[in-house]
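Chains shown are a subset, placed as in the full complex.
We just call them A, B and C in the order they show up, numbering each chain from 1.
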């Protein structure tokens, strides 16, 4: 079963709110490359797991971590939707006229349906679709589905990184990109155990994003979210927790999950969004 | 952020596997009345929360609890799909020819796509849809959305209860029905705080299911899933943790979340499902 | 069965056409909070109704009224898409740069697929989805589903009200907001009959929108759309037609449905939209 605390896994800070970027972030929440998909995919694979138990354990650990990523991104969406001054205009990718046109406006449902909050949808407002949750009952097919999800997911995250100049957003994405680096390797480590050999130079995908921009603490660390102190997972049978990383550039290690971010605190509701009166009065109160 | 252990919130046992019932259970997983919906709905409402912090806390607590309910139901689906003998036939609702016809066969994707595992879909195989996740930014609208979700959800659970004779399944459902009883009241308790007065006789919905068939320990208990020991939530401002229940039949109380079920252990893969060879060899191993 | 005349339930006038607002209005037509949903939801609940007949009657009355609301909003979309001069730019929410960015551009399918007409989709072009039509067979669950639909619907309508400066659009929305006020109370009145007690201060949702901006004639009036003159519904058993309103601020009353708006008359097709030649010749003819 599952537990939580009130803090974020990693700090989420927005210096220059930007609704266009809020819309783009939705792809990483509810898009096919996004975090709801990997969260449910790893958890369903764990719940449906038949075979060596250590794979179930790993899937539960990482599936649980992904909930915290949805939380971070949802918080980032809200913070990009509130309190902007007119200086927000022009922050998408400098002076590139193509990119400015492609990114277009925001998602009107952020206001109309969400009152300046995140949605379970992609960057075009298309709802998350459960068909994307792959759990085939064949561990190798599942692992390739997971590599694919993290490969397209990391590609998406690097593109979001390119779209923003906001230092807080770049820091958050540097953490998420690092986690995708590790997650790609976890699933390939299982395939290595199952006979796939090595997986050298192709990693991490995309390999054209400078790895020194990743968060260096977390790009080769397996995060154990199990609260049971008697549940260490490092060991001979858990390739993803020790030994050289599959790309030969680092060492795998395991860390216990702990929050590095604080408790999120959104601003009061916008008057035009017509929250209940009591919400406006109570905003900012600790209880 | 989020944590887990390897046990179930409540015990899941299947005496007489039944693929027809496995299909019906999918409605409670990926259907519009199901647990993925309430899980994401409460979590998004928490993450988007603007206003008194205690509502965010409660939403996080219950959203986290719901993940454990998806886990229980997914486990129940798998156990209903494996190891049946021919005596499985006829277990749906006795001799009622209408119900036998309505329930029909199973979901072929349980085998074809899942290798005898649960899917993120409803009882007709229609995928979960993110549009069902309501988080409006207005606390009262959200609370009515939550009451509605738990009212249709509890109605669904009582119908599933009627469809099965399996003692294990009835016990699991008796727990889930009890939790829905409490969750309905939680959200109405917020509405009471916001000015709605009382909500007596209509509860719990449906009111035609004998409440003595509910699990009596959990039908008026708020489950706190926050692992922080310094995070008690009982108190004056938290109507849902103390005082008479809204329907006047019990007292609210709060309990810390802990697993009452064991670690789930599915059988080995079915040969016809063509898992990887290593899964069949490793099945049942503890690591 | 059903009948119509050629007039609108309430007048629809657009002084300053605005395609951005046309896009936003789509949420109220084909979105999860929109009028197609409540229309079909109330009608299916009526057609599936088992139990006291007066609930079926009320559901038919209000489900029929909602068709007229789709008609008003579809007309409003078309009028916002035609005949604008360049002064249309800037009409969304004054100088708020965040809102301007969030609302973004229009819906290109308004032209590409509709030739400047409304679609059965939401503000992001996501099609209306039948899964949103809740008819559970349990009257209390259904009533909470209806309160939820009207609570999120009224919240949406107040946000649309905030997005526009157009006097005609504000007048139309003031009427629709008033109807949502009444509809919330209707469903709660049923719950009161079923044992729910009262529902005071939380209403109407959102309670932060000044009620004096609502149309004062229709915010506590039940609209009877039944053409049978022998079908009065006021009476002891119909709580929603008489007595103090649930929020204590007015008296319920019943009115027979009649059109307050004229027959809608759109402009000729835009040449670039390539209607048939005969449409352009015939436009504006009365037959």
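Throughout what follows, contacts are C-beta pairs under 8 Å (C-beta built on N, C-alpha and C of every residue); 3 or more make two chains touch, one makes a residue touch a chain.
Please read these numbers as outputs of a predicted model, since none were measured by experiment.
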_Copy count for the complete homomeric assembly [3 present here]_ = 6
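The criterion applied here is as follows: only the chains that are shown with their structure count from here on.
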*Take the average of all CA coordinates in chain A, do the same for chain B, and state the distance between these two points in whole angstrom.*
25
*Got the chain B residues that touch at least 2 other chains?*
129, 131-132, 136-138, 140, 194-195
_Show me the residue ranges of chain A that touch chain B in the complex, using the header's touch definition._
1-9, 30, 36, 40, 43-44, 47-54, 57, 60-61, 64-65, 67-68, 70-71, 74-75, 78, 113-121, 127-133, 135-140, 194-195, 225-228, 231, 235, 237, 257, 259, 261, 264, 266-269, 273-276, 278-280, 282-283, 285-287
*Touch list for chain A against partner chain C, complex*: 17-20, 22-23, 81-86, 88-89, 104-113, 115, 121, 124-127, 271-277, 280
_Parts of chain C lying in touch with chain A, wherever the complex brings them together_ = 23-24, 27, 31-33, 93, 95, 97-99, 101-105, 122-126, 152, 155-156, 158-160, 162-163, 202, 205-209
